[in-house]
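One chain of protein is taken out of this complex; the other chains stay put.
Now for chain A:
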Amino acid sequence: MANRPDIHLYTTQTPNGIKISITLEELGLPYKVTKIDISKNTQKEPWFLEINPNGRIPALTDTFSDGKTIRLFESGSIQQYLVDQYDKDYKISYPKGTREYYETNNWLFFLNAGVGPMQGQANHFSRYAPERIEYGVNRYVNETRRLYGVLNTHLEKSTSGYLVGDKCTIADIAHWGWVTAAFWAGVDIEEFPALKAWDDRMLARPGVEKGRHVPDPHRMKELSKDPAAIKEHAEKSRAWVQQGMAADAKK
């Protein structure tokens, strides 16, 4: 039997990065962390592209049951891998084949294909774009608000306070880093009371508290109350986002 888990997480302080560290903390798994510095384009270096040909974080390696290394990318598939392999007591997942298992998948894909990409575009047009395009800002902020509305309506009906069944699952964890950074995309969480209560509920979990500070301190809560810090953070981010776009366009 191979010596496992032997998990190595490659990550950055972003919503997609912390969903993996939170998942690992919730499962109580040991893991090593390598911080990927996106401002230095580390994610485009050949050694990293060997792990993720898409050049994005998060990525993860582990010793597989056959004793060889497995390389994984895409946050949703990494979360599925972790619970499949290590959540034998179903702490944050449900047994395969149950209704709740597939409903968890609904919301997981909803985040990965919907909330994440759309809120990411809202961030782009609100914070990083080289020119202010009103239409672009409105399109993506409104779509993010629509998606938040779907979540809010769903949570209003939830008896457990979580997205699926009677407990917090990988679907909740996937959403949290994005929802708690709503203000950054120009969305006011106060509009969505059930979602706001869920955000607080998630934050109160020890696994979320521990996992959110990987690899650097998570500052979204403090940032949301400090306009000067928001401005500084936006300017810094804008510089490397535009640098990255220029580099990609040249290929």
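Just so it is clear, a residue touches a chain if its C-beta (ideal position, glycine included) is under 8 Å from a C-beta of that chain, and two chains touch if they have at least 3 such contacts; residues count from 1.
The rule we apply is simple: contacts and distances are computed from a predicted model.
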Candidate names "Glutathione S-transferase", "E2 ubiquitin-conjugating enzyme", "Ubiquinone biosynthesis monooxygenase COQ6, mitochondrial" or "Protein Abitram"; UniProt protein name, chain not shown: "Glutathione S-transferase"
Chain not shown: contacting residue from A:76, A:177 or A:211: A:76
Touch criterion as defined above, residue of A:35, A:91, A:154 or A:201 at the omitted chain: A:154
Those residues of chain A which, in the complete complex, touch the missing chain: 53-56, 64-66, 68, 70, 72-77, 80-81, 84, 96-97, 99, 102-103, 105-106, 108-110, 112-114, 116-118, 121, 124, 129-131, 133, 135-136, 147, 150, 153-154, 245, 248-249, 251
